[in-house]
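Provided herewith is a single structure, encoded as structure tokens, for subsequent inquiry.
Note that one protein chain is taken out, while the other chains of the complex remain in position.
Chain lettering (A and B) follows the sequence in which the chains are written, and residue indices restart at 1 in each chain.
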Amino acid sequence: MGLTAFARLAAKAPAPVFVARGANARSLAFELSGTGDVVLTQTPRHACVLLATGAFPDSMVPALRQIHDQMSHPRGVVLAGAHFRGHGPRGVFSDPVVVTPEGDVHDAVVVLHRDLILGRRPSAPPLLPDRDPTPWRGVGPYGQGGKGMTGGTPYGRPLAGLADDRDGLKLDALELRLGPFLPMFPPGLTLTIKLQGDVVQQARVGDNPFRTDERVSVGARSSVFVRALSGPVTIRELEHARAAHHLERVGEALRAAGLGALGERADRLAANIERVEAAAVRRLHRLLRRSRTLAWATSGVGRLEPDRVAGRGLGLVARACGLPEDLRTQDGAYNELGFSPLVEGGGDACARWRLRLAEVAQSLLLASAAGTRTTGGTGSVESPWGSISSDHAPVGSLLELLPGMLEGSDWGDVITTIVSLDLDLEEAART
Amino acid sequence: MSAAHGAALIVFSLGLCAGLAVCAPGRGTATAPERTPYLGGYAPETHAWSRFHVRYYGMALLFLAFDMEMVFMYPWAVVFAEEGMIAFVEMLMFIVILLLGILYAWRERALAWA
Partner (left out) sequence: MTTPLPLWLAPAVVASVLAPAVYLTWVLDRWVGARVAGRRTSLGQTLASPLAEAAQLMLQSSPRAERPDRVTWLLAPASLSGLAVVAVATVPLGPMLHIADAPGGIVLFGAAIALVMVAVFLHGWSANSLFPLMGGYRFIALALSFEMPLALVLIAAALPAESLRFSDIVQSQVDVWNVVRQPLGLPLYLIATLGASFWGPLAFPDAPDLAGGTTAESSGAALLVWTAARYALLVALCAVGAAVFLGGWLGPGLPGPIWLAFKTAGLVATVVVIGHHVARVRLEDFVVVAWTVLIPLALVDVFLSGLLVL
């Protein structure tokens, strides 16, 4: 009796959700953050519901199962537009709740959470076999047993080895494979990094899991920018999509900077982009500029020199280095609207979030002035990632530049850099 | 030890015990994969424990010097008004020397580490 009252109280708490995103993931920003009864967690340990959305190539499935097992009990799975090659959804998870494309993800999450807390639904059992990766083999020269931390060898996994340090010292280097389900990484990104202390000595970008010959996604990517490659689309639709895209990236940067509530506000603007006034975006911009710390924390971080980005069609990243590269200047319809590209100096993460917000406001003004004008069909389009064509994805160039930008930075700067660059692996896999 | 210290000790112990009482029970069994450290989907190859490169060691050493100075300042603060100008000047000299130390450390970039 007492316990049920307690459980009923607990069921009123916001549902802690960990989101795992694959390719062509459903944009969940608005669906989840409207009412405050869902909260996105930073680690699966805190979550009660695993929400998987998008197409997961085979290479991502083991990691997906791993984070499922890392969730605490009671736990459950919601699949919203999730696709797995070879096996249906039930081949990956034991008893998931499947939301149809028309279905309401928010309601599914809330209902599952309540059922789990109230005990109406059993907690999902572990998916992976209970096998210790490094079983105890006893103390002695042939087991790896021992006692103590630095004095002996603790059992379990081996210890990290020594490596030369940037300061000329010899200290342990941890070699780690991070991702693809880290909330501050873009979907699918894995990084193999060598860490000494919290500074990255070496970074390597893992294989793009979305670049497979399996066509896992249902239908090709339906983004308006890709459609504009082959046929005309209205400027209004294109600019709204651009504004929403940039706002979501700003939201991610704000979350990584510890401003979860402001990030949610950016998401909300993105979800309602067709009704948003440029003034609301400017208000957000002004708020961020006034607190000053975001600019302080991001300036000089993830800097790219103009000569390394020039001529690669990197769009916003190039414009944040002061290069006015924008395909829209060659478009008659945009010229009629009086379009001229915005630029920022600096080429760092700070210039990029500032420019993103400025371009959101610009796109909203363009969209409202565009009327029925159309653009596209010329084989190349200025997308949020830069100038794309059917055989060129500029994100690939950024992924090549990434290791050089990360080496020597501390972990905080690594994340600031990654969230500022908009590394869309699915877009990189398009060509 | 005064009654105040006794009270401090008692509330500390009770706060500690309350914390332990809440989180000690209810540690269920977990499979090995459930206990694997979270790195975004892959398991680590090694222990996280390592000879971690604490890059701010220069600053930590500087802190030691200042921490000692703080120990002198507590009793100084109590007798300050009685002793008057002498206490003021003595401590000022001491602090100025330490501040020169910070200035030197800062110039040598001992505080920054990247």
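What we mean here is this: a contact is a pair of C-beta atoms (placed from the backbone, for glycine too) under 8 Å apart; a residue touches a chain by one contact, two chains touch by 3 or more.
Source: prediction; values computed, not measured.
Here the chain not displayed is in touch, across the complete complex, with A, B.
The omitted chain makes contact with just one of the residues A:259, A:314 or A:428: A:259. The chain that is not drawn here is touched, among residues A:43, A:192 or A:389, by A:43. The omitted chain makes contact with subunit B at the following residues, 2-8, 10-20, 22-30, 32, 34-40, 44, 47-49, 52, 54, 56, 59-60, 62-63, 66-67, 70, 73-74, 77-82, 84-85, 88, 91-92, 95, 99, 102, 105-106, 111-114. Mapped onto subunit A, the interface with the missing chain covers residues 6-7, 9-14, 16, 33-36, 41-43, 45-46, 48, 72-74, 117, 154-157, 174, 176, 182-184, 195, 197-198, 254-262, 264-265, 268, 287-288, 291, 293-294, 296-297, 301, 410-413, 415-416.
The rule is simple: only the chains that are shown with their structure count from here on.
Distance between subunit A and subunit B, defined via averaged C-alpha coordinates, is recorded as 35 Å.
Looking at the complex, you find that subunit B touches subunit A at residues 28, 31-34, 36, 38-55, 114. Across the complex, subunit A meets subunit B through its residues 43-45, 60, 62-64, 66-67, 69-70, 73, 126, 128-133, 149-150, 154, 156-160, 162, 165, 167, 169, 171-172, 174-182, 185, 190, 196-199, 408-410, 413.
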